[in-house]
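Just one protein chain is left out here, and the rest sit where they should.
Per-chain residue numbering starts at 1, and chain names A and B are given in the order in which the chains are listed.
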Amino acid sequence: MRFSFLSLLRNALAGQSLWTPQWPQAEPRKEYDVVIIGAGGHGLGAAYYLAKEHGITNVAVIDKGWLGGGNTGRNTTIIRSNYLYDESVGLYDHALKLWENLSQDLNYNVMFSRRGVLMLAHSVHDVQVFKRHVYANRRLGVDNEWLSPEEAQAYCPPLNIDPGARYPIMGAALQRRGGTARHDAVAWGYARAAAERGVDIIQNCAVRSISRDANGNVAGVETDRGFIAAKKVAVSVAGNTTPLMDTAGIRLPLESYPLQALVSEPVKPVMPCVVMSNTVHAYISQSDKGELVIGAGTDQYTSYSQRGALHIVEETVAAICEIFPIFSRMRMLRNWGGIVDVTPDRSPILGLTPVPGLYVNCGWGTGGFKATPGSAHVFAHTIARDEPHPLNAPFRLDRFRTGRLVDEAAAAAVAH
Amino acid sequence: MRNTFRLPDTGRIDRGKPVSFRFNGTQHTGFVGDTLASALLANGVHLVGRSFKYHRPRGFLSAGAEEPNALVTVTRGAGRTTPNLPATMIELYEGLEAHSQNHWPSLSFDVGAVNDLLHPLFAAGFYYKTFMWPRSFWDKVYEPFIRQAAGLGKSPTQRDPDIYTSRHAFCDVLIVGAGAAGIAAALAAAKTGAQVILADEQAKPGGTMLKEHPARIDGAPSDTWLHTSLATLREAENVTVLERTCAFGVYHENFIGLRQALTDHQADLPPDQPRERLWKVRAKAVVLAQGAIERPMSFSGNDRPGVMLAGAARTYLNGHGVCVGHRPVIVTSNDTAWQSAFDLAGAGMSVSAIVDVRDTVAKGLVARADRAGIAVFTGSQVLGTSGRLRVSSITISSPKHAGQKKIACDSVLMSAGWTPSLHLWSQASGAIAWDDALQAYVPDGGLDGVFVAGAGSGKFGLAEALVSGWRAGAHAVASAGFELTAQAPAFKVRGEAISSPATPALTHPQGRAFVDFQNDVTTKDIRLAVQEGFRSVEHIKRYTTTGMATDQGKTSNINALATSASALGVAPHEAGLTKFRPPYTPITFGTLAALRRDETFQPVRKTPIDPWAEDKGAVFEPVSLWRRARYFPKAHETMHQAVARECRSVREGVGMFDASTLGKIEVVGPDAAEFLNRLYVNAWTTLKPGRCKYGVLLGEDGFIRDDGVIARIAEDRFHVTTTTGGAARVLTMMEDYRQTEWPDLKVWLTSTTEQWAVIAVNGPNAKRLIEPFIEGIDLSDETFRHMSYAEGTIAGVELRLFRVSFTGERGYEINVPASEGLRIWDMLHAAGADHGLVVYGTETMHVLRAEKGYIIVGQDTDGTVTPQDAGLAWAIGKKKPDFVGKRSLTRPDMLLPDRPQLVGLLTADAGKVLEEGAQVVSDWSATARPLGHVTSSYWSEALGRSIALALVAGGHDAMDTEVTVVAGRDMASATITGTVFYDPKGERINA
Partner (left out) sequence: MIQIHCPYCCELLPEQEFAYAGEAHIVRPEDPGALSDEAWRDYLFLRTNARGPYHERWRHVHGCSRFFNALRDTVSDRILVTYRMGEAPPAPPSEEGGDA
């Protein structure tokens, strides 16, 4: 049933009896044209675009757990495209443009909220770095603007712009088109829209290994429900990429780290936008439900435990109270961890692998959610055509050999 | 109608200490020992809040931390507003001021309640299905409306005047929960001399013992046993008893976070005392004695004010001497609620009925009810309740009465069983198993160093708590390496409350029965989620939001699970369980931040000369952890004017600059030169003692990491300087290679950053200024030429003197012991008047170095720049077979001709100072090629024009090319030049 106010009304009158499952419980078939491993936003989205834009519908999305249960359902949902390098801006802004229409495209309200993303500068060095971002983005026609401390506070009233603060706010870069979205709805919306086009979504089915034929080409996947043959296999499993790709004999430059997030108790609207500070290591927004949603930096060691340490939370909350002293009496309601896979240049790997028929989408680090529609869209293109879309070509695996890195972290984080 | 619900002779409050307080502006009275909840109930107040979505009127569901409904905002003066506090956990104090939340215009008349009438439209997940048309309405209309409707209390709007603190603690046994089980565990553990911490979230330890009619333990009244046991524990030197202390999370290896409330319960806030304390406890063993939480029954209208948990009613009665109603009806699926009926009847209430869903109930219970004159309905279900702001009747199905029966009442006390608190057990990675008799999960198997006792383990009753508590304490202390020789007490219990929580699986009604009260999730919502294909409990939770409210599902999770399982057609344990995430109860941000606040948020590093700069009114800037003087404005000077003056004076006379923040590492040993040779790009073995060299350090990826002047003090000794922010990184990198790659090299490293104060003296008069004070060094240009190093004294103080320049002028860097830095600075400053001395800051330093094309690592480089890119290929030791990063310099991408390369830019308009970060493009057209960006840009006072450095693609081969520089809408023409703008021949160095 198509979602609309009318369908809500009809169901309200019919005791909700007309609603049907948003996606069927699919059992794995023996063979697919494409098997996508990982039913997060990226994997489900790729299946959706394969079906919608490339006419490939004999597709299965397989997940070891429930769909949307990985980083899609664990992140702080920040969306922005104001990266530094043209390659990054190209990919993330492609995503941002898709975000702007995603609810209508999927017929599922993903609550993309253009409330603006404010990135705080706390030193002369920050100012130089963020202004470089602003001007680089503006050159490409991507919105990003520089605000004085007073302008920043006008945009985000709870901000503490006291020049005597430990890390005074010396200005901020604002991307007005940035914002947040409802993370679960992204997975569900893609799942429903993909299933409607014939994609099988197979939950609670762990892939044990990726199989290759005698020629070295991809043959399918071994799962705990048996072998599933596939002409093409696409991997989109974030923090678990390394163990899975190991089964295909592919080593990737990745390390998996715990990343924590937390929410406060819900309160009436107080934070009108997203605020990020790299210098004090914290980011914050307020969900539509009223919770302050707060993210931290990663723990220091690699881990698959989905569990972080308390001192990271202490440091993060201290940073939030430093920028927003009025939140000191707010209370942390819930704290959780995810596993993020990090590449040496903090940019994703998105494209072909040395194994014919095997494609990989990984290495998004702490920022993969924002790219979801764009990444899924170009990943589908890559799978369908067996060649990268121009937007993900720079994110090929080979860059680690040539040295042509897209090093967003180095460009932003080196202090003098 | 004041206090008509307070009973004369029951309860454990202090009747000698009346307390007045205000709720929504109305004055009430209670007693010390009351919670806000019990005091309001004593005053007959049941309506205390509105629910999240439907704004339904709500009262108290519970008497503890699990409370989902009765959330209030407490205010006590400026900045001390705290939203969303459960009234059940607020201790009453004189002058307490609380307000209800989430309503407009008033609690009893709330316009938001219109949502309740429209509830068929607002079923689970409705917002995913609408608000999409027209697209632009989402940002401007729908979302602002949703956001305004959501949220409970209001955030504070002022800075929090309270302070918070934290501490680490180490113990042998940490016991969470000081009920009967926890206390018994503590008694056992304490006997061995082990260090024991006993923590309880309540104001008074005792747990359920304080909520029930007194029983007898080994012949003594339970209250006496409690009193004696606590006294024993408090007196023991090896035991710490922490009240008002909630264990909120278990982290790796028995690392537990506790939140201790210190002042919120006090009428007069003690000055300068922390409000809360964060305890970070590392325990060798942990005993979890957290008890169990009662579950509400699911029936239509189970959320009206006056409908509450049967055990809560017993707590209010036995704990606070408050009856929650004069005519209660009990609704239950297990025996425990019968005790509530008997206790209330015993206190003189007229219990209207006991409604038990079970067909057969123990004969003894029925007989007791008969004796108390209470009507009993077995095999009955609740069909609904009525009453707008307070329940007034209940309708049940009654096989006896062949149909329905409506019973008038003023309260409904319900129990659908008890759920052991598994939060911390589960966070500690303990396994759980479904217990069919309890209809709940219980701990399954063991866990290293974690032991569960009492109701939390699924074993109910006072006797069981004492016995299992002692046993857990004994096991815990044994696992911590202590031997318990003492015999367990008999723990003979008489007269304990009915404690069997065994319950049949409940059928779940079709009506609007609330599961998650705060988030307004009904059984219907859960069924709808399943109908729509959400089959995992995590999906159901997220789609309906059940269990995601401020109580985190303490009362709702099992009911939600049971409803989900029934809708899915599976057994509850097949449906799974959502993950328990910390914290157990919400924890104040301030408590987590604790001492990391304001000036102690992160330490500010200050140089020995910093007080002088502060005294002179310097404007500071943060540079990594340091603060550095940026410029020294004279009265009414702008930064531009001050910097121009400082620049002029340095080039014409002499300037002094505090360079103490420079990182300094002493590299010592016979292999010191070889070590530096392998690390830095330069050749070091040929550097003579007494000479310096500019060093460049790469990462293995070939990109510039750091730079700085390095002096060879002796054959086996180097004084290495690093960038201000890079000192720790460089030392780490050096240690890494020294210890793990080249352990054979005989070399030692010491950070000396803070040992030396560094005064840079630059300008044509530099030598004249310092010479009179220096002994033991011949400063003549023949013996002490540029890039020389020598040791001597200055004004009798040990001196390391560098002849180096970061300005292009004759320059000296005076290194003296940090303790002497300020004195030498003062002395030179006093002598400077004759030489045209100026003190300059980092901004002028930046301008002067840019005029000479000296780079700042991190500003003119960004972690993607090779020495060739930066024009520093000359620094590379050509004969060296290898150094860190060398191999990367020949990777394919490093050899491309169009890499960004550092060049100078001169604007066509000499007065135009470019923006740093501005984009360099090929021309003015819309199709211009991007070339790079401006890294440094200043007004050059010496040249009377602007200058800039930029990274430009292929820039080294594009001298004199005209480019366009774009900063948003601002565009300018510029010409690519070399990077040295001032004194290209380098003559000033000896001027």
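By our rule, a residue touches a chain if its C-beta (ideal position, glycine included) is under 8 Å from a C-beta of that chain, and two chains touch if they have at least 3 such contacts.
It should be emphasised that the depicted structure is a prediction, and the values quoted were computed from it without experimental measurement.
Visitor: May I ask which residue of A:126, A:184 or A:255 touches the chain that does not appear here?
Guide: Touches the omitted chain: A:255.
Visitor: Considering the complete complex, identify which of B:140, B:252 or B:616 is in touch with the unshown chain.
Guide: Within the whole complex, the residue contacting the unshown chain is B:252.
Visitor: Among B:26, B:360 or B:740, which one is in touch with the chain left out?
Guide: B:740
Visitor: So which bits of chain B touch the chain we can't see?
Guide: Counting only chain B, the missing chain is touched by 251-253, 255, 280, 282, 429, 700-701, 732, 735-736, 739-741, 743, 881-882, 886-888, 891-892.
Visitor: Hey, which chain A residues sit against the chain that's not shown?
Guide: The list for chain A reads 240, 242-243, 251-256, 300-305, 307, 309-311, 344, 400-402.
Just so it is clear, only the chains that are shown with their structure count from here on.
Visitor: Measure off the straight-line distance from the CA centroid of chain A to the CA centroid of chain B, and report it in whole Å.
Guide: Comparing mean C-alpha positions, chain B is 22 Å from chain A.
Visitor: In their shared complex, at which residues does chain B touch chain A?
Guide: By the definition above, chain B touches chain A via 52, 80-84, 120-121, 123, 126-133, 135, 138-139, 143, 146-148, 150-160, 162, 164, 166, 249, 251-252, 255, 257, 278, 280, 524, 528, 531-536, 538-539, 542-543, 545, 548, 550, 552, 579, 581-583, 586-590, 592-594, 596-599, 601-602, 604, 621-624, 630, 701-703, 723-726, 856-859, 861-864, 888, 891-894, 915-919, 921, 930, 933, 935, 966-968.
Visitor: Where on chain A is chain B touching in the complex?
Guide: 3-5, 7-9, 11-13, 15-16, 19-25, 65-69, 73, 86, 101, 103-104, 107-115, 122-125, 127-136, 138-139, 145, 158, 165-168, 182, 184-185, 188-189, 203, 264-270, 286, 288-290, 307, 309-310, 313-315, 317-322, 325-336, 344, 399, 401-405, 407, 409-411, 413-416
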